[in-house]
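A single protein chain has been omitted from the complex, and every remaining protein chain is retained in its original position.
Chain naming follows the written order as A and B, and within any one chain the residues start at number 1.
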Amino acid sequence: MANVLKKIYIALIFIFLYAPMAVLIVLSFNSSKSRSKWGGFTFKWYAKLLSDSSIMEALITTLSLALLSALIATFIGTIAAIAMTGMKKSTRTLMMGITNIPMLNAEIVTGISLMLLFIFFNVKFGFTTILLAHISFNIPYVILSVLPRIKQLNPSAYEAAMDLGASPFKAFFKVVFPDILPGVFSGMLMAFTMSIDDFIITHFTKGAGVDTLSTKIYSQVRKGIDPKMYALSSVIFITVLALLILINLLPGSGKKTKKEKH
Amino acid sequence: MKNKFVKWLSLPYAVWSIAFIIIPLLMVFYFGFTDKTGKPTLANIMSISLPVHFKSLLIALLLSLISTIICLLLSYPLAMILSSMNKDNNKLMILIFVLPMWMNFLLRTLAWQTLLENEGVINTILRSLHLPALKIINTPYAIVFGMIYNFLPFMVLPIYNVLCKIDKNLLNAARDLGANEVQTFFKVTLPLSVPGIISGITMVFVPALTTFVISDLLGGSKILLIGNVIEQEFTLNSNWNLGSGLSIVLMLFIVISMIITAVFDKDGEGSAL
Partner (left out) sequence: MKKVFLFGLLATLTLLPVFGCGKSYKNGEVYVYNWGEYIDPDVLEMFEKDTQIKVIYDEYETNEMMYPKVEAGAVVYDVVCPSDYMIKKMIDNDMLAELNWDNIPNAENIGAQYFETSKEFDPENKYSVPYCWGTVGILYNETMVDEPITKWAQLWDPKYKNQILMQNSVRDAFMVALKLNGYSMNTTNNDELQIAKQSLLDQKPLVQAYVVDQVRDKMIGNEAAIGVIYSGEAIYTQRENENLVYVIPEEGTNVWIDSWVIPKNAKNKENAEIFINYMCKPEIALKNFDFITYSTPNDAARELIEDEDIRNSEIAFPDLTKYNNLETYKYLGEDGDELYNSLWKEVKSE
């Protein structure tokens, strides 16, 4: 009985989370351009999607930005998190305070202040400026997700490895790194997600001719969302979902069955 | 790991944060404490006491507080159920919560408009079942609804994380010592999950407090939140000084909630993921 209730509860939350996805998918098959009128079933938005070079470019820019900024932020953030554990408490608190600023500041303030900064230093606006901005707001997510993992580490394992003759580097990669990897990975995922979803900071730091999907969607709002965007969203959604399911069914995850018995 | 080399690892981040976090922040403070001609003034900060601004701040505080509480009430049981499930599904679960965020925020919120409208999907279904219509679009309820939808994952994930870390032996021990389910929950599970709860509260409360898109799209712009005021000062009125000044006031509330977090969550255990 309790189990059934639990399942119903989870199902309800998932319906709540995924209802808008369903709406977007349905709209992508709507032949009317308006989101509030059903004009009949069509595949035309999907067909037109691939030939729309500006949307495709925006997609590639979005993904490259998200991936690059996530990777760089993960690198800087992870080593910073490692360093922070070795710091005095007061320095660490200060670092954490700074880390929290971009997460908690209103986005528009961050966006405009970065724009002013780039103008002041005469940086040419373009892909690079967006990338710098994205890395900046991504690092905190990485630090916040790596830090708890490092705190859970057993410090003597690292020292033991060194005592046994491993170099600091080797000790790190053999002993510490595998343990914090889940934190690094989820931090990178969070960074990737935040970068994909950002509009405001991108708007103020982007140059001419560079568009991400977000800036494209926002500029369309005035004249109505291009249904091709619904189609693209549906494609991304289905692809990622399929990947997730596929990866979890891959033989590589066979260890799952073994552990289940515990 | 307390050797000299490790400390230097923080150097890239230190440089980075000075260039891209501290300096921009100083610029905000500069704008916030000066007027359009560059003369120092406190007027931008003090303008929070104007009825217009003060009211929008109060409403924003109220709505974000309500949605934070509802998020917590929804998330806790969910996180408990999830954490009691097979641990190898952890990553999948996290991904499933993050996945909706890969769809553009604006598209997601617009989709809720399509669902909630008077002639929208939900009401069409209700009407065909001869049930009374749901009239929440363009009201504060819809804003709260949108906040819960968009920020729920930020509450579920940290709570889920702490719950997963709780040693099952503790729970078994409590039961062995004669505690029933309810007692075990209140004496063991709940106290141990406080860091996650607090971290979740901050991560929901802060973005809810500063949002402006949700109130525009689901609230019909009839309710002005402090986030809307700041956004309009920047994008419509080009008054960066006032916008920055109000942002500094808002930061004050954010700092307060951070201090509360720091007090309860000394070890940073309840961090996001």
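Please note the rule applied: contacts are C-beta pairs under 8 Å (C-beta built on N, C-alpha and C of every residue); 3 or more make two chains touch, one makes a residue touch a chain.
Keep in mind the model is a prediction, meaning the values are calculated, not measured.
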Which residue of B:Ser49, B:Ser84, B:Asn172 or B:Asn237 touches the chain not shown here: B:Asn237
Touch criterion as defined above, residue of A:Ala11, A:Ala47 or A:Ile60 at the omitted chain: A:Ile60
Sole contact to the chain not displayed, among B:Ser17, B:Thr34 or B:Ser56: B:Ser56
Residue ranges of chain A at the interface with the undisplayed chain: 32-37, 39, 52, 54, 57, 60-61, 63-64, 67-68, 112, 115-116, 118-119, 125, 185, 203-204, 207-209, 211, 215-216, 218-224, 226, 243, 247, 250, 252-253
Absent-chain interface as seen on chain B, which is shown: 36, 51-52, 55-56, 113, 117-120, 137-138, 216-217, 220-222, 224, 228-229, 232, 235-239
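The criterion applied here is as follows: only the chains that are shown with their structure count from here on.
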Averaged-CA centre spacing for the pair chain B and chain A, given as whole angstrom: 17
Touching residues on chain A, where the partner in the complex is chain B: 6, 9-10, 13-14, 16-21, 23-24, 27, 35-36, 76-77, 79-80, 82-87, 93, 95-110, 112-114, 116-117, 132-133, 135-136, 139, 141, 143-145, 147-148, 151, 155, 158, 168, 176, 182-183, 186-187, 189-190, 193, 196-197, 199, 213-214, 217-218, 221, 225, 229-230, 233, 236-237, 240-241, 244, 248, 253, 255-256, 259-260
Residues of chain B defined as touching chain A within the complex: 1-3, 5-10, 12-14, 16-17, 19-25, 27-28, 74, 77-78, 81-82, 86-89, 91-92, 94-112, 114-115, 117, 119, 121, 149, 152-153, 161, 206, 210, 227, 230-231, 234-235, 240, 243-244, 247, 250-251, 254, 258, 262, 267-273
